[in-house]
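Entry: chain A
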Amino acid sequence: MDKVLDLARANSLWPVTFGLACCAIEMMSAAMSRFDIDRFGAGVFRPSPRQADLMIVSGTVTKKMAPVLLTLYDQMPSPKWVIAMGNCAISGGPFVFEGQYNLIEGVDKLIPVDVYVPGCPPRPEGLLEGFLKLEEKITGTRRFPGPVERW
Partner candidate 1 sequence: MVDKVQAELKSAFSDLTIHEESYPECGYHLSLDLAAGDLEKAARFFDDRRFYLAVELCVDYREYLEIVYIFSIHSSLCKVKVTLKIDPVNPVAPTLSKVFDCAWWYEREIHEFYGVRFDGHSDMTYLFLHDGIDVYPLRKEKVLVAEADRLELNSFSPEQREDSLSINMGPQHPSTHGVLRVVLRMDGEYIEDAYPVLGYLHRMQEKMAENRTYQQFLPNTGRMDYLGAMSYNLGYVTAVERLVGIDVPARAHYVRMIATELNRIASHLLWVGAYLADLGGLSPFLYAFDDRENLLDVLEAVTGSRLTYCYFRFGGLYNDVDDAFVAGTKAFVARMRGRFALYEKLVGGNVIFINRTRGIGVIERELARKCAVCGPVLRGAGIGMDFRKAEPYAAYAEMNFEIPTGRNGDALDMYHIRIREMETSLDIIDQSLARLSDGPFMVEKPPKKLKPRKGDLYHTVETPRGELGIYIVSDESDKPYRMKWRVPSFSNLMAFPELAKGNLLSDAVAILGSLDLVIPEIDR
Partner candidate 2 sequence: MSIGESIFLLAIAATMGGALTAVFARSIVHAMMGLITALFGIAGLYVYLNNTFLAMMQILIYVGAISILIAFAIMLLGPDSKKYTGFSVPGKLISALAVAAVSVVMFVRFILTNLKGDPHAVYAVTAKDLGRIFTDRLVLPFELISLLLVVAIIGAVMLSISSRNSRGDK
Partner candidate 3 sequence: MSALLYQNADIYLFVAVFLLFCGIAGLIYRRTLIGMLVSMELIMNGAGLNLIAINRFISPDNGYGLAFTLIIMGIAAAESAIALSIIIIIAKRYRHIESGDIKELKY
């Protein structure tokens, strides 16, 4: 039963409409005609966090934004997942420097992150790959052909 439920969850990841910065545009691209994230059942972007399963942190998280992000995360009903999309969300990205005063250096310092998708911004394929990785994490198996082994 749990297996079936996990399978259902993995194939119906509704992200919350939550765009932060540049990566949000690529997130939109991933939902658009060319890449069509809806193929995996993840195209239902819910504006209300209460109805979403997945938060895609797509951009820089600042210290002013952090409490808002935490609230949003708390409002999501469990089970819930987080994808850190783009370098800013992973580590602060190119905006980290000595003496910076406004950045959370990595969203994993605030909330648990399941999948990291690096890039500045990552291509929509990168995000799709992140989705597939998340599916892999939820169900334990990979249903789709993996990325071509480059090295």
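Keep this in mind: contacts are C-beta pairs under 8 Å (C-beta built on N, C-alpha and C of every residue); 3 or more make two chains touch, one makes a residue touch a chain; residues count from 1.
A word on the picks: all candidates are chains of the complex that A comes from, given by their letters.
Keep in mind that this is a model prediction, so the values were computed, not measured.
J.: Every candidate listed belongs to the same complex as chain A; state which one touches it: 1, 2 or 3.
T.: So the chain touching chain A in this assembly is 1.
J.: So in the complex, which bits of chain A are touching candidate 1?
T.: 16-22, 24-26, 28-29, 32-34, 47, 49, 59-60, 62-65, 68, 72, 94-95, 97-103, 120-121, 123
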